[in-house]
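Removed: one protein chain of the complex. Kept in place: all other protein chains.
Moving on to chain A:
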Amino acid sequence: MPAMTMIPDLDISGSQSTPIIRSDWAAGRLTMQGDSYPENSYDLFDQVIAWVQGFLTQESRPLRLELGLVYLNTSSVKAMMDIFDLLEEAHEQGRQVSVTWHYDPRNERIAELAEEFKEDCSYPFVITPAKVVP
């Protein structure tokens, strides 16, 4: 049995200015949904970065990010870029990682934001319109 120091899963309920964040170590999945504009994003995202780092170091299974992020302030953009960079590094070492970003097709800004992140990633990064409930 390998020594395991499994990092506890994240289950962060969202607020007006912070997204819902859930991780599932067993499934190899991290989900984030909603707006993110806290004053100091790293107060929130440091634990997410630690979870992603932990998973990528301790596991060899694929990691999948499911995102439904909407508005991000620049502080959150910087933190998200750090997360995508971790995935890029892992991908370059042969790991299977992917991002799916669901956006509301009524607001093209969200897709544009996702596209800019995608420009710096060479792993599968899918930007897909979410079904709109009329």
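The criterion applied here is as follows: a residue touches a chain if its C-beta (ideal position, glycine included) is under 8 Å from a C-beta of that chain, and two chains touch if they have at least 3 such contacts; residues count from 1.
Assume contacts and distances are computed from a predicted model.
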Protein name, per the UniProt record, of whichever chain is missing from view ("Autoinducer 2 import system permease protein LsrD", "Acyl-CoA dehydrogenase", "Biofilm regulation protein kinase SiaB" or "NADH-quinone oxidoreductase subunit D"): "Biofilm regulation protein kinase SiaB"
Hidden-chain contact residue, picked from the options A:31, A:73 or A:96: A:73
Residue ranges of chain A at the interface with the undisplayed chain: 16-17, 37, 39-42, 71, 73-75, 77-78, 81-82, 104, 106-109, 116
